[in-house]
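One structure coming up, written as structure tokens, with questions to follow.
The complex appears here without one of its protein chains, the remainder shown in place.
Take a look at chain A:
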Amino acid sequence: MAAEGKTIDALSQFELSPVLGIFGNAVSFSQSNLFMVIAVAIAYFLMKVTADRGELVPGRLQALGEASYGFIAGMVRDQVGDEGKKYFPFVFSIFMFVLLGNLLGMLPYAFTFTSHIMVTLTLAIVVFVVVTGVALAIHGMHFFTYFFPEGAPKWLAPIIIPVEIISYFSRVVSLSVRLFANMVAGHVMLKVFATFVVLLGGLGAVGPFVAAMPLAVNVVLVGFEFLVAFLQAYVFAILTSIYLHDAVHLH
């Protein structure tokens, strides 16, 4: 994988290949799907442990589950308001899925499924459809006044309405591209500097000393990537709840 033939091959880490032998080949079950299943399983068991035990003094797992629950519940309450409580399960599922996808990608030999635009685009489309559905269910036809701000001159409508509609649709693109680009950029950087370590390490006597520099960079980058993994999941969730706020309250 790394540094074959003394070249830097930073993108092969994103290639999909079937796993689980014959079964995986038959239905094209790739490692991306495998890690999605693992992420969902981890989220499920974390919540199950948290809810089952319910001890007064929480253990480590229970504290983790309660902290993540409280974090997102507080965020939804702050952003959407009290009527946003019923959307909490949706935001929480999205957040846990993205967060676990980003964090699982930090493990060696793991695959980061959030580094594929198709995955993040699908997540963003789900958010978009749910938010639009909520807005239509609450406001009915009144929802379409969202595209024409009150008090704007009528003759500007042919310009304002298309611009607002494009701006509304651009949420899908910006939501998905932000997550995707952050994950790809981070993992490419990690791979490039890791390849430098290998290439420079083979330079004879001085090699190991020179190779210490990209190694140090990589140590910093790994820490930075954990920050990005959390931050991007947070941004995805907070934008989802801001959009939900717009859908619930219109303007």
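For the reader, a short list of remarks on this structure follows.
The rule is short, and it goes like this: a residue touches a chain if its C-beta (ideal position, glycine included) is under 8 Å from a C-beta of that chain, and two chains touch if they have at least 3 such contacts; residues count from 1.
The criterion applied here is as follows: contacts and distances are computed from a predicted model.
UniProt lists the omitted chain of the complex under the protein name "AtpZ/AtpI family protein" (options: "AtpZ/AtpI family protein", "Branched-chain amino acid ABC transporter permease", "Urease accessory protein UreF" or "FdhE protein").
Among A:T122, A:T145 or A:S174, the one in contact with the hidden chain is A:S174.
Where chain A meets the omitted chain, the residues involved are 78-79, 81-83, 159, 162-164, 166-167, 169-174, 177-178, 181, 231, 235, 238, 242, 245-246, 249, 251.
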